[in-house]
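A single protein chain has been removed from this complex, and every other one stays in its place.
In this document, chain identifiers A, B, C, D, E, F, G, H and I correspond to the written order of the chains, with residue numbering beginning at 1 in each.
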Amino acid sequence: MTEPCRDTLETFENPFPDRDYLIETVAPEFTSLCPKTGQPDYGVLTIVYIADKLCYELKSLKMYLQEFRNHGAFYERVTNTILDDLVAVTNPRWIKIEAAFTPRGGIRTTVIVEHGKKSN
Amino acid sequence: MTEPCRDTLETFENPFPDRDYLIETVAPEFTSLCPKTGQPDYGVLTIVYIADKLCYELKSLKMYLQEFRNHGAFYERVTNTILDDLVAVTNPRWIKIEAAFTPRGGIRTTVIVEHGKKSN
Amino acid sequence: MTEPCRDTLETFENPFPDRDYLIETVAPEFTSLCPKTGQPDYGVLTIVYIADKLCYELKSLKMYLQEFRNHGAFYERVTNTILDDLVAVTNPRWIKIEAAFTPRGGIRTTVIVEHGKKSN
Amino acid sequence: MTEPCRDTLETFENPFPDRDYLIETVAPEFTSLCPKTGQPDYGVLTIVYIADKLCYELKSLKMYLQEFRNHGAFYERVTNTILDDLVAVTNPRWIKIEAAFTPRGGIRTTVIVEHGKKSN
Amino acid sequence: MTEPCRDTLETFENPFPDRDYLIETVAPEFTSLCPKTGQPDYGVLTIVYIADKLCYELKSLKMYLQEFRNHGAFYERVTNTILDDLVAVTNPRWIKIEAAFTPRGGIRTTVIVEHGKKSN
Amino acid sequence: MTEPCRDTLETFENPFPDRDYLIETVAPEFTSLCPKTGQPDYGVLTIVYIADKLCYELKSLKMYLQEFRNHGAFYERVTNTILDDLVAVTNPRWIKIEAAFTPRGGIRTTVIVEHGKKSN
Amino acid sequence: MTEPCRDTLETFENPFPDRDYLIETVAPEFTSLCPKTGQPDYGVLTIVYIADKLCYELKSLKMYLQEFRNHGAFYERVTNTILDDLVAVTNPRWIKIEAAFTPRGGIRTTVIVEHGKKSN
Amino acid sequence: MTEPCRDTLETFENPFPDRDYLIETVAPEFTSLCPKTGQPDYGVLTIVYIADKLCYELKSLKMYLQEFRNHGAFYERVTNTILDDLVAVTNPRWIKIEAAFTPRGGIRTTVIVEHGKKSN
Amino acid sequence: MTEPCRDTLETFENPFPDRDYLIETVAPEFTSLCPKTGQPDYGVLTIVYIADKLCYELKSLKMYLQEFRNHGAFYERVTNTILDDLVAVTNPRWIKIEAAFTPRGGIRTTVIVEHGKKSN
Partner (left out) sequence: MTEPCRDTLETFENPFPDRDYLIETVAPEFTSLCPKTGQPDYGVLTIVYIADKLCYELKSLKMYLQEFRNHGAFYERVTNTILDDLVAVTNPRWIKIEAAFTPRGGIRTTVIVEHGKKSN
């Protein structure tokens, strides 16, 4: 299996670029490895964005997220990296990622990152 | 079965046009086909609007939504099309559609579109 | 059984008129008839208001709502009528009614009406 | 789209035929048509069985169930037909189908059919 | 509106009389009147049976249950009466009715009646 | 307020004495006092029985249970006493009481008592 | 048992008076009597406040609330009285009470009162 | 804090020894230490028994369970030890303990032990 | 990462071998690969057993289950293999595994396997 790479992400043209609308994707089967212990981490990723010219294609998003399966990184870095990759590839008007990881040592962590301004 | 067509939608006169009030309709049995694979997609549509002169009639809305049963279209297009059709037929003061599709490949997608301004 | 009539509603003096506070009443057993088919409709009414000089008395509210049992009217009309009757009888500073009807033909409808201004 | 036909169902050899064990499949996206009104029906199928020599293959089960999408039949017939088809193709030691249909006219129906004897 | 009468119930031939299988019907919108106070009672009826030669038709069941809308009877009598009527009309191998009424005076009552033997 | 006394309980004739059927009553607002500390205890009583000649009347049951409001007794004694009183007054074929008390000191207690044989 | 009296409430010094922070207390076992019928009412009190110099002591709050056990008063009066007593004794920067009473006659009522201004 | 010792457990006479009835106690705040790592473990203990001559007193049970707070032992040993202690002190007709521990390393364990025969 | 191998499983002596008691382990983070598509599968394993002389050690169970992370096998084979490995290593009096896999193509599968006789 390969390492995470933003080139895996494919896009298609936003069919309604004149309208600001929200697309929310929930990926509940995300898994990566802890860089310290090598043990698996699991989490639920919720990505919501307002596309500009491009939307990410869902199957390629799935393949991209699977590349983290045997990749080691801390929660904060994983979440910010996915945000940076999605921004680089689709350049959305606004995007937010909420990554809720399952408990470790009885403690549960969620990381929430955002890019751009949401026209309220 | 026929293709989706806004002519199916019937309306009646808003009985209280002097008052801004919300009408919310939840249609949990929406289904269409994926244009790539031909496989069925399923979703829950939540439509909420402030009528101006016209309200859509519920039975005709049901018939209109059933016309998507054997129609192929991506999530983003389906949702925006329904919005455009409802706006064309009822010309509401404000309308929002939230379309929550069931998971495919372990990934769940929701599309949220809005038209007009909600007088808060 | 009689037809709905606002005279059924009784009031009592607001015991704390100097303070803006909320009174919420949930009536989950509302039922009326569909004017087209004669079939029963069911719904949950949530009434919340800030009283001015008068509060409605709960038992009389129950009797008033029961008068819709064999009365035929559409969702939008029923909800706005109840609002108008409560406003006429208690003249509240603010009032909102949310009427959530049970599904018909797989489709669920909620009507939300409001009167007056809620201070913050 | 084609009519339901048991030839769509494919099988594979039970990998552990010496052991009685349960395989449960839940298909929450079943839909067919009402033969009287032509309106769509929706339901959740739960199939549980003890295989003998053959297991049904999941993708072919999905394709088989999709063949009911534009097929008209009453709840009782649909459920018994699926049972008969699965028995004809896999000849299981025991099988049970529970088909829970979504409400129509405010009334919800579930049909439960069984074939063979469950040891224990 | 008419009084409850078993003649309202229609039947159709059991399509699979050679097989013992369960049909469960849930009617969550049952309502009748309290014979003492005239106040409405509400409840959820769950009917489950093994048909012999006849099944009850669902739309006629709905019409039959609606005949209790303005009829006064105690919980125990209502539930046993419905059982007797269904037995008289369909003569099932086994039938059970569970009637769960909403709370009155903070107290909630359920009546469970059964007829015939369920071949386990 | 008076002390609990079985004379408060009223009965009526079982309308269907030839049939064994279940009547379940849930009283979620039961409260008594702890005999040691004088502090209130709260609990949910679930009474289920098969009547013989007599049923208990619900309003009198409510009044009887309210007589425990300022009465001091331990959980085990309260539950067995209510069973004994209901048996004395209605002489049922079978009766079971489950009394689930709210937590005290972080510990939650339920007492379950039964009388007679339930014809399965 | 005594009548409700604000003297029962004890206080202690706010340990962090320089910081605005919220203290929320939920008392799910509140009970009083209906002044009209003498029947018990039950409810869940949620008190949330920003203390100034004084906090109320929890055990004394419990004792104070228990004094309503055999006291008769309407929902609106009970809630406003508790607010007035807590304000008189602790003089908080802000306080809100939400009193959710259990259903009577199928209707559920919540009273929400507030005092002072919540910074932010 | 002291080590767990069955002498902490106090008993009282079963008030209804002629009747077999169930007493269920749920203690959701149990905590002990892992003997290998010294890290705290948490769990929910559910104890259900049919007393013979003696019942355990609830406050002493709470004190006894708190003695495990700084005590190190594996799940299987803790659960069997508590069973043995309760049997030694109250000699019940039947007793069962279910100890559901919170997840460690993403894995959740429950231990269920029983003593004596439950009539029925 | 290595392939699944029963040598990874470690055991310890059953501390109470004279008593039949249940140990239940829930592992909600199981993942393997589909042998046909190479795509990840996810599932929740519930293992419950009555130990004879040996218990499996939890940390080694976790390591053993992680060896399936990059291993390809069908649901039925994975579940039966884990059962065989646990039986080979601990030789329990009775053991049952329930493996509930997350939906694929809208269809959810659970496999339930058992070994030995549970003394009821």
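Following the convention adopted for this analysis, a residue touches a chain if its C-beta (ideal position, glycine included) is under 8 Å from a C-beta of that chain, and two chains touch if they have at least 3 such contacts.
These numbers were taken from a predicted model, which means no experiment stands behind them.
Student: Which of G:5, G:58 or G:88 sits in contact with the chain that's absent?
Tutor: Checking the options G:5, G:58 or G:88, the one contacting the hidden chain is G:58.
Student: With the missing chain put back, which residues of chain A would touch it? List them for me.
Tutor: The list for chain A reads 74, 76-77, 79-80, 104-115.
Student: I need the residue numbers on chain F that touch the omitted chain, in ascending order.
Tutor: Considering the whole complex, chain F reaches the absent chain at 39, 42, 102-106.
Student: Which chain H residues touch the hidden chain?
Tutor: 1, 29, 31, 39-40, 42, 66, 69-70, 102
Following the convention adopted for this analysis, only the chains that are shown with their structure count from here on.
Student: Starting from the mean Cα coordinates of chain A and chain E, work out the distance between those two points in Å.
Tutor: Comparing mean C-alpha positions, chain E is 52 Å from chain A.
Student: Could you grab the centroid distance between chain A and chain F? Build each centroid from C-alpha atoms only and quote it in angstrom.
Tutor: Those two chain centres are 56 Å apart.
Student: Once you find the CA centre of chain E and the CA centre of chain F, what distance in Å lies between them?
Tutor: A distance of 28 Å separates the two centres.
Student: Name the residues of chain A that each touch 2 or more other chains.
Tutor: Answer for chain A, listing residues that touch two or more other chains: 29, 39, 42, 102.
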